[in-house]
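A single protein chain has been removed from this complex, and every other one stays in its place.
In order of appearance the chains are A, B and C, and numbering begins at 1 in each one.
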Amino acid sequence: MTIVNKDGLNNKKKIPLFKRNMSINIGLLLVVIMLIPAIFPQFISTHSYTEVSFEDMLQPPSSKHLFGTDNYGRDIFSRVVWSTRIDLTIGVLATIVPFIVGSLLGLIAGYYGKWVDDILMRILDIFMALPFMVIVIAIVAILGPGIRNLYIAIWIVGWKYYTRLVRSEVLIIKNSEFIQAAKILGYSNSRILLRHILPNVLSSSIVFAASDVVMCMLTGASLSFLGLGVQPPIPEWGSIISGGRAFISSAWWITFFPGIALIFLGTGFSLIGDGLSDILRTKGR
Amino acid sequence: MSMLNYAFKRIIQIIPILIIVSVLIFFMIRLIPGDPVTIRLGPKATPEMVRILTIKEGLDKPIPVQYIIFIKNLLRFDMGNSIVYHIPILVLLKKRIVVTLFLTLFTLIFSVVISFPLGYLAGIKENKIQDQIIRTGALVALSAPQFWVGLILMILFAVSIHIFPVGGWGDTWLQHLRAIILPAFTQSLMTAALLARNLRNGVVDILKMDYVDFAKSKGLDDKVIKNRHIIRNAMIPYVTLIAMRAAYMLGGSIIIETVFALPGVGALMIESIYGRDYTVIQGVVLIFALVVMTINILTDLTYAYLDPRVRFE
Amino acid sequence: MNEILEVKNLETNFFGKNEVVKAVREVSFNIYEGETFGLIGESGCGKSVTCRSILRLIRYPGKISGGSIIYKGINLLELSEKEMIGYRGNEIGMIFQEPMTALNPVLTIREQIYEALRDKKLTKSDKEEKAIEFLKIVGIPSGKERLSEYPHQFSGGMRQRAMIAAVLVSKPKLLLADEPTTSLDVTIQDQILKLINRLKREFSMSVLLVTHDLGVVAEMCDRVAVMYAGKIMETAGILALFSEPRHPYTVGLKNSIPYIGSQNEKLHPIEGSPPDLSNPPKGCPFEPRCIYKEKICEEILPELREIKPGHFSRCHFVEKLENEKGIIKL
Partner (left out) sequence: MKIKLILFIVLLLVASIFITALAEKEISKQIVIGRLEDSNDLDPITQDGNVNIWIFNLALEGLVKTSDDGTAIEPCLADSWDISEDGLTYTFHLKKGVKFSDGTPVTGEDWVWSFLRARDTEESIWKFSLTALKDVTAPDDNTVILTLKEPWAPFLADLAMFNALVQKKAYYEKVGQEAYSQKPIGTGPYVIKEWKRGEYLLLEKNPYYHIKGLPKTDEIKFVVVADSNTRILQLQAGQIDVATFVPFDKMKELENDPQTKVVGFPSTETRTVVFNHTKKPFDDLRVRLALEYATDKQALLNFILFGYGEVATTYTSKAGKYFNYGLKDRGYDVDKAKALLAEAGYPDGFETEFLLPSGNQVYEQLAILLKEQWSKIGVKVNIIALEVGLAVTGYRTMNYEISVHHWTDDIPDPSQQADRLFIPERTNCVWTGWRSDRAIELVKQGVREINPTKREQIYLELQQIYYDEVVEMSMFYVPYPIAMRKEIEGFVQTPFGNYRFENLVKYLK
């Protein structure tokens, strides 16, 4: 029986992503707000972020120093502002590379299967078996600190999650009719992989990436917190917090404000990730 | 394949991984510049002093030889002595592990207590205000750096009002209990957030499932539907996630333990890396690897147990 | 012959973020005791929603916004959720389209049959007895063993049978069957339909059969309602419907199925697609696809008129159709 099959319930008009998902909008808003200090710190910051002065030591927040000053008399507000760029770049750069590399590996492992898959999965097992922080610290220690090596460290440990995600997705989609069809039509593997499979498996790791940005920022901050991150006196939220640590009983503001900034930006990215996953979930149904 | 064969197969797979891990870690940490002796003696030690101590600690032997010795001892279940503390790794580890276990346990308890009701509520109230609030809360919790939260909580509950000790582990079990609450809570926030989201999404999906309607159409009351049809199904991914988090935390939460000055595995780990206490690092990493892989296997088994659809290949 | 169920002007809407989908629009029909009433239409025409509305199984963001569903003289829509529970299962049972999703994958068949036996007095052994008995009734042998198996261990047909068993144990008076065979392959389909017919007699039930398959209707039903775009287009006894359909859509449906022994093998699928239910046309919803359409069809929505006793149609040109019998090949 040829009955034109059209589902009356689901044929919504295509509504642009943004209209559809609130959390993405808010997330983007937060991130954009944080982009301003990231791009034009010099216009926003009220003081130099390195200038020390004995008189202004450990001043509580005031009209002169919005967020107060640290034990060098440096203006916390300006330092927080200048940090934005660094933390933002850490978050993004540290995510992109594992996202690309990890996803590709997952794609290959999932599609070709057999020994390729086996080998990759064993390597993955090994990375899974090694404690994350230990590896990062060890790598940073081997390469020496500094942002560049911090990236490398996070890259080396970060790819595995994407590989797992993509691989599992590929395994599912691999046996679907349209892939089989493509094979029968004799398309080249690379074409099938990139044109047909990739677009369909990437979504979940895109979502993960959005939340991973936050994780990377936190990891970066944590490393600075442990004295393995960016070099002083360059400001970075984590290092400001760890610097203020000695004063939490007397000068809470040093610790407090950079934390807020970190949460603000982090929430922004999380919201985006959350929104994306929502859309995918609804699509999935 | 039966569950037993499956478990056995997986356990066999552990061995080669352990070996590779041992090699990796053994040589990796020795790649890190700086050796335990010079670090301990400090910059101004004379070469003579360094020489004496290096021999004393048996670090003068070529690395492959050291590895062989290490493996030999390992096969006799002897991980050797800490270079810094001069006592057997296992002795050193024992109390550290207690701390970390304690921390992990309480973190999980907090996480579940927080995440279960919230996650379920958010799930059944999909897109309603409760859901929005809970999800936003979870997001914020996820983006809050643990060391920051820890410090803030410390200011609030240990410095301003002395409800909890400011870090440390204490001597009596009672002190341990008081000492663990803040760090455990701090650490639980992120896990709770993850769990709550997981449960929420699980419930949302299940509520869309026909079998819930079918159960309803059979005239079951909400309690039965909730317990037998919604929660039970939602538990599967939830429990799995808990296990994964547990494995992660057993590695020792370096940050938390640093902030709260807890003598756990994480703290030991970082001390040992700074002090280049090779033997300790090797020992801890190997044990960690073992624990993680064991938990992974257990997770898969529980999963299979909870979800009859899973078959073993 | 008295009514067991009467649906009057049922309105069920789905409230999306930026639109309201009017899935069921002023649907009315009734079912007599012991008969099988068919509800046919393309998927998405609102027939399943109507079916679920009867048991009040409409999920957020859906909502029954009007009309009444009178079962044995009681308007189910006025009952409290608690009272409603009393009717689900014992009075009205429902077979779902997809047994795979309708049976809880992590519960054994035993659990899912037992839970339908809500009589507190029953002991474990009673329940087991009953369960096995019903499995036998629906044609599942060696029930004792199968009871402790999980849905995924059953074949499609067996699964459907198991679900039917789970519904029947509570001896419903009215059985709602929502496309009970769509997910099954043809041979199994037939078995299941036969099974439903048999059980209907054994348990003297009334059946509401929702399907998109005229063949199924022909085989099973006493009376049929044809739904399109959330509205009932034609209601008639089975013979009347096939012999003298009084609505272009029904005609279209008929022409789109092959008939054994029909003169020409040429099939005439209905061109075009149903309207968007979030803003249905103010005229006849079938107008865009209708071959008899005229100006008026766009403007005015025709009434559901009784053109013969028990035969209702919603078309401006019922008479015209009557004269052009020719196009209707039998």
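Simple rule for what comes next: a residue touches a chain if its C-beta (ideal position, glycine included) is under 8 Å from a C-beta of that chain, and two chains touch if they have at least 3 such contacts.
Note that the structure is a prediction, hence the values are computed from the model and not measured.
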*From the touch rule at the top of the page, work out which displayed chains the omitted chain touches.*
A, B
*Using the touch definition up top, pick the residue from B:A7, B:L90 or B:V166 that touches the left-out chain.*
B:V166
_Among A:N25, A:N71 or A:N200, exactly one should touch the missing chain; which is it?_
A:N71
*Which of these, A:L226, A:I240 or A:L265, touches the one chain of the complex that we don't see?*
A:L226
*Of B:L4, B:I19, B:I55 or B:I68, which sits in contact with the chain we cannot see?*
B:I55
*Sites on chain A contacted by the missing partner chain, in the whole complex*: 50-52, 54, 71-72, 140-141, 144-145, 226-228, 231-233, 245-250
*Could you list which residues of chain B touch the chain missing from the display?*
32-35, 38-49, 52-53, 55-56, 84-87, 91-92, 95-96, 154, 158-159, 162, 165-169, 171, 258-261, 263, 267-268, 271, 274-276
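Rule of thumb we're sticking to: only the chains that are shown with their structure count from here on.
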_What's the farthest chain from chain C if centres are computed as the mean of the Cα atoms?_
B
_Averaging over Cα atoms per chain, report the distance between chain A and chain B in Å._
22
*asked:* Roughly how far is chain B from chain C, centre to centre by C-alpha average, rounded to an integer in Å?
replied: 53
*Where chain B touches two or more other chains at once, by residue number*: 208
_Residues within chain C bordering two or more other chains_ = none
_Quick check on the complex: what are the chain B residues that touch chain C?_
126, 207-211, 213-221, 224, 228-229, 232-233, 236, 306-309
_chain C - residues contacting chain B, complex_ = 52, 55, 57, 59-60, 85-90, 92-94, 96-98, 101-107, 111, 115-116, 118, 150, 152, 163, 166-167, 170
*In the complex of these two chains, what residues of chain A are touching chain B?*
23, 122, 125-126, 128-134, 137-138, 141-142, 211, 214, 218, 221-222, 225-226, 238, 241-242, 245, 248-249, 252, 255-256, 258-259, 262-263, 265-267, 269-271, 274, 281, 285
